[in-house]
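With one protein chain held back, the other chains of the complex are shown just where they sit.
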Amino acid sequence: MEAPPVTTMPVSGGTINMMEYLLQGSILDQGLESLLHRLRGLCDNMEPETFADHESVYLLKGQQASPFVLRARRPLDRPGAPWHLRYLGQPEAGDRSRHTLVRNCVDIATSEVLPEFLQEMGFRMDHEFVAKGHLFRKGAMKVAVYKVFRVLVAGTADGAEPLSLSYLVELSVVAPAGQDSVADEVRSFAEQLRPLVQLEKIDPKRLM
Amino acid sequence: MGVTCVTQVPLAEGKSVQQTVEILTRKLEQLGAEKQGTFYVDCETYHTAGTNVGTTAQSGKLLYIMHCSEHPLSTFALFENGPCLVADQNLDVLMIKLKGFFQNAKANKMETRGTRYQFCDFLIKIGTVTMGQSGRGISVEVDYCPCAVPGDCWNLMVEFMQSFMGNHAPTVPPVFNSKHDALYSPADTMMQYMELLNKIRKHQQGTVTGMRL
């Protein structure tokens, strides 16, 4: 067996200060086909991609007022694929001149011991859901159209039941901080999906 | 990568770290092993910042973040007896975000660097373990590439190690016991390095003076 070559890479890496530019909306079940059709026309040519993920949201409580939140996603439809660990910062809606919600984000691919590891770090699971739907891309832009399912038996995705009669639609780009021009791109793409879906910057805190 | 054993070699009588490394590498070269560049493994220690409300179980536990040249795009995160998480390098970025909860004990950063050799199906890495500026010991890693089940190749590995380490060849690493018939993974190697580096650190913190390089 041939030994792999030695590489000389920097010791620690990762991309610091990535921002997610996000718009959200929803589409009723009966409108789904039209939306998918439209997206197939607008997005990059590629095989239609579907996904089924199980997301668990973990909290780490410390002396700070607010707990540290991490999201762990496991693909249900691709056994053996890595888990996706995600940190999301506080969303900033900004003023009218800003076209999307902006939040800091860290995306990490990890091995499947993630839940045990998070427990060991002191994280406790807060809630979970299953997301099943379709994924489209246009350049760096990602369009996810998915149904959110309520998990009935903790830890398992089997038998999860749909939360509503709509699909959540998320239009997002992850880019280094300061590239606010991508927000305009996201906005103009969102315009092309009207009036099927109304994509807006929604600050979830305002809805609670 | 196959099955790997990580161990420490004590200093030869009256010799420095550097001299002992030279003695080892000379023996390897005499066997016919070929030099193949360099390698590194580094390990940073994080401890929980303050006491976490309601989660006493994990306070005082240490979290180790490691990197190695064999898997340059990965970051390994592990607990002393707990699971080892293999992730991409963005985990390093997450640790910065988590600094209110986990603090990097910068003084405890350890690494081992050295030369990588190949001898037939074996990869051998002889490294100088450093903490701060001073050399603290010697690490030897032997990787038997064609096999992934520790139980199937341990005897062969011991025999090979004896050929250049003499009676310093190690006993079965504890990680082998837990997965005698299971497949070996890179995380197991990092576990062994973490244990080795810890042992050296604890030993050093006992003795006051550093070692001659």
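Think of it as A and B in the order they're written, each chain with its own count starting at 1.
Methods note: a residue touches a chain if its C-beta (ideal position, glycine included) is under 8 Å from a C-beta of that chain, and two chains touch if they have at least 3 such contacts.
Note that contacts and distances are computed from a predicted model.
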Listed names "Ubiquitin-like-conjugating enzyme ATG10", "Large ribosomal subunit protein mL44", "Mediator of RNA polymerase II transcription subunit 8" or "Mitochondrial inner membrane protease subunit", matching UniProt entry of the absent chain: "Mediator of RNA polymerase II transcription subunit 8"
Interface residues of chain A (partner: the chain not displayed): 24-28, 30-31, 33-35, 37-38, 41-42, 57, 59, 61, 65-67, 69, 90, 115-116, 119, 124-129, 131, 148, 150-156, 159, 162-166, 168, 188, 192, 195-198, 200, 202, 204-208
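Basically, only the chains that are shown with their structure count from here on.
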Rounded Å distance between chain A and chain B, as computed from the means of their C-alpha atoms: 36
Of all residues in chain A, those that touch chain B in their complex: 1, 3-9, 11-16, 60-64, 68, 85, 87, 106-111, 113-114, 116-117, 120-122, 124
List of chain B residues in touch with chain A within their complex: 1-2, 36-40, 42, 48-55, 57-58, 61, 63, 67, 69-70, 72-73, 75, 77, 79, 82-94, 96-98, 100-102, 116, 118, 121, 123, 145-146, 187
